[in-house]
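All protein chains but one are shown at their positions in the complex.
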Amino acid sequence: MNRLRGAGLLLIAPAIALALALVVAVLVLALAGANPTAILADALAYGLRPTTLIAVVNKAIPYYLAGIAAAIGFHLRLFNIGIDGQYRLAAFAAAVVGAAVAIPAPLHIALVVTVALVVGWGWAAIAGLLYVRRGVNVVISTIMLNAIATGIIAYLLSPQRLAQQAAGSNNITTATIPESGWIPGLPTPAGAVNGLFVLAILVGAAYWLVLNRTTIGFEVRAMGLSGRAATVAGIRATRLALLTMAASGAVAGLVGLPQLLGASHRFGLDFPAGLGFTGLSVAILGRNHPIGVAIGAFVWAFLERSAQVLDLAGVSKEVVTILQAVIVLSIVVAYEAVRRVRARQERRYVAQAVETSPVIEGASA
Amino acid sequence: MTAAVMRAAASRPRWLAGPIARVAVGFAVLSLLSGAFDAPDLFSRGGIAATLRFTAPILLAGLGAVWAERSGVINIGLEGMMIVGTWFGAWAGYQWGVGAALVAGVAAGTAFGLVHALLSVTFGVDQAISGLSLNLLAAGLTRFLSSIAFVGIPGGSITTSPPVPDFPTISLPGVDWLLAPVDRANVPILSDAAAVVLGLLTDVSVLTVAVVALVPITWWVLWRTRLGLRIRAVGERPEAADSLGVRPWHYRFLALGVSGGLAGLGGVYLVTVASSLYREGQTAGRGFIGLATVIFGNWNPWSVTLGSLVFGFTDALRTRQELTVGVLLVGLGVLCALVAVRRGLGRNWRGSLLYGVPAAAMLAWFWFVRVVPSEFVSFAPHLTTLLVLAFARQRLRPPAALGEPFRREDTG
Partner (left out) sequence: MALVLAIGLTIPLAACVGLPTAPSPAAPSPAGPPQVHKIAIAYDISGRGDGGFNDLAYNGAKQAADALGVELKEVTAKLDDTDDDRAERLRLLASAGYDAIIGVGFTYAGPMQTVAAEFPNTRFAIVDDATVSAPNVVDILFAEHEGSFLVGAAAGLKTTTGKVGFIGAVQIPLIQKFEAGFTAGVRYVNPTAVVEVTYLSQPPDYSGFGDPPHGKEAALGMYENGVDIIFAAAGGSGAGVHEAAAQTGHWSIGVDADEYKLEPAAVRGHILTSMLKNSNVGTFAFVMSAAQFSFKGGIQTFGLANGGVGYATSGGFIDDIRARLDAYAADIVAGKIVVPQAP
């Protein structure tokens, strides 16, 4: 197969998706009674400003982490809807522990990160255990666990227990983490990039390495492609499922850290929620590939940030949500179409090769 | 099992061991307990009526999932289909009445179901991804439509619709006259039983009755008609069905259309009976919980109903009276203890431990803590569902071709 042609075909899919999204955007904006071209030009101009781009990168970091967490599960068709509960519980625990100690900087940060990893890992492992031991579908158990996590946090995030309320404020937060637990931003001329950008890159690299260069990664990919063949080869599905869920949860635990370590330094009622579902969408967009997910996270964050300008122009921000959904839908359709074209090409190629090869004596049909 | 146990089992009458007996015993235990505590009853007329209102939307989502998954297609998009059902139901309802709400909501849900079919059956997109994307689309679409249609109308805003009319309620004649005195008399167990019957048969919304009727209808269509047989065949062995001339695509489209329509009906229920307007986020994950009941219910409409009732009952309970959640906890603890004792008698030590430990935990908690904190009460239904799923006997048998897209060129 012509490699270049293959790559070109693969890029067509996102191009089709973006084109379709643009058409829908124009339609929807026109329906809302606004001038599509003017608005889109405004949004683009705003979006391409250096300060905005830096903000977009910062916004994309948690999206990326959530996307990798989702992607890990997707390989084994385990839909980790519980990323939301996992990251909030992990961030809360990490905030409480981080604020309770005062140790030198690298240790402090390592401690906070470890707590987040462990809590996320543990909460997802519950769903994983229920799946392998009792056959409970992961989608269901993670949704239930999300609600339970919300209740647990609500109970503990109270001035009578683990939190505090500043005088005159209506916000309840954990105590602020001392400065030894802060991660400084990476300064650029246009603003500071969240220091956990480095963590995101490390996670992405680790994800790729484990998946492509280790035995366990091979087993996961094999199981994902053909469960039956993998089982015949001796790969145990249950052990893999448990490890995958736990790994997904561990990465999910990191999703709240950019906000916690790089920005607010405490967990409060205003901690961002809903990042888990963004992670699922971004993983779908990026086809579970570490670079693809990064691009997906960036595009997603870009759309969200540019939407702020829409508000000022009097257009509902929700146009962006529709756009995001359309992009996801059209990407998956486009990829499927590309897959079919390639499959047909392959069949044609094989058929030609068979026709033109010499007949082998004694070969059975 | 030892010979002694088998002999003992053979000598007991069959009906004593059956599910009816179990439900009766459970009911009696919980009823007695709630009478013993100085807390509101677990089973009250209003509570049972509320249970119906909470159960119906979940049941509809569950039935929708049965239709879809029996034809071999995973439908994670039920939540989105319910969301569009709520929006279009409210939008038509406040302008043209309940009839229009019904038609519009169901039509919207069906449309989304057909889109899901188009994506997953025709285009072969991964079924779960297609479903998830539809949920995303539904959320954004309804908010956007609200900003056009509801903002500026009295009572409307970007997150709410103006008030929507309700369906009429009906009662079975004579039930109230007969059983209300029994309910008020506060006789142990009997009064609670009377309350349950009263709650089920009086002041019930017409739509609730329709929803309940849909359960036997679903069963009858899928298991007693040729159409149903074909749908199920497509879900088990699509290649075989295809070779006999039964086109999988057609039946999957049909099943998904019905699936979406049922979820849309669930949405209509939410905006007319359960509440009286559209409110953003009011589906609150009910589509996913309906999906859970299907797995819990082994893809069978009757068990799906049971599963929906479990969630609906606990949700109604914790909303109306937080204190009763504590009573429920104790009741479950006692029931688990009973099962543990029975298993112990049958020398099934592992089973005994499995039920005994949670029983001890639940009873100990209540002994020391007395009351369940309100933050925990909020997830009582979710925890209950999770525990039931975890402890229920797992002889699950999903449709064989569930989740596999059917591609003709992949066969033979």
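Letters A and B mark the chains as written, and numbering starts fresh at 1 in each.
The rule we apply is simple: a residue touches a chain if its C-beta (ideal position, glycine included) is under 8 Å from a C-beta of that chain, and two chains touch if they have at least 3 such contacts.
Note that the structure is a prediction, hence the values are computed from the model and not measured.
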(message) Using the touch definition given at the top, which of the shown chains does the missing chain touch?
(response) A, B
(request) Specify the residue from the set A:126, A:172 or A:235 that touches the hidden chain. (result) A:172
(message) Using the touch definition from the top, which of B:225, B:243 or B:374 touches the missing chain?
(response) B:374
(request) Looking beyond the chains shown, say which of A:111, A:129 or A:154 touches the absent one. (result) A:154
(request) Determine which one of B:53, B:70, B:252 or B:343 touches the chain that has been left out. (result) B:53
(message) Can you tell me which of B:31, B:44 or B:352 touches the chain that was removed from the display?
(response) B:44
(request) Spell out the interface residues on chain A facing the chain that's missing from view. (result) 55, 58-59, 88, 150-151, 154, 157, 159, 165-172, 259, 263-264, 269-275, 278, 304-305, 308-309, 311-312, 317
(message) Residue by residue, what part of chain B touches the chain that was omitted?
(response) 40, 44, 46-47, 50, 53-54, 151, 156-160, 270, 274-277, 279-282, 284, 316, 319-322, 374-375, 378
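Convention: only the chains that are shown with their structure count from here on.
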(message) Nearest whole angstrom, what separates the Cα centre of chain A from the Cα centre of chain B?
(response) 30
(request) Would you mind writing out the residues of chain B in touch with chain A in their complex? (result) 76, 119, 123-126, 128-130, 132-134, 136-137, 139-141, 143-144, 147-148, 158, 285, 288-289, 291-292, 295, 373, 375-376, 378-379, 382-383, 385-386, 389-391, 394, 396, 403, 409
(message) Touching residues of chain A toward chain B in the complex: what are they?
(response) 28, 31-32, 77, 79, 81, 130, 134-137, 139-141, 143-145, 147-148, 150-152, 154-155, 277, 280-281, 284, 316, 318-326, 328-329, 332-333, 336-337, 340, 343
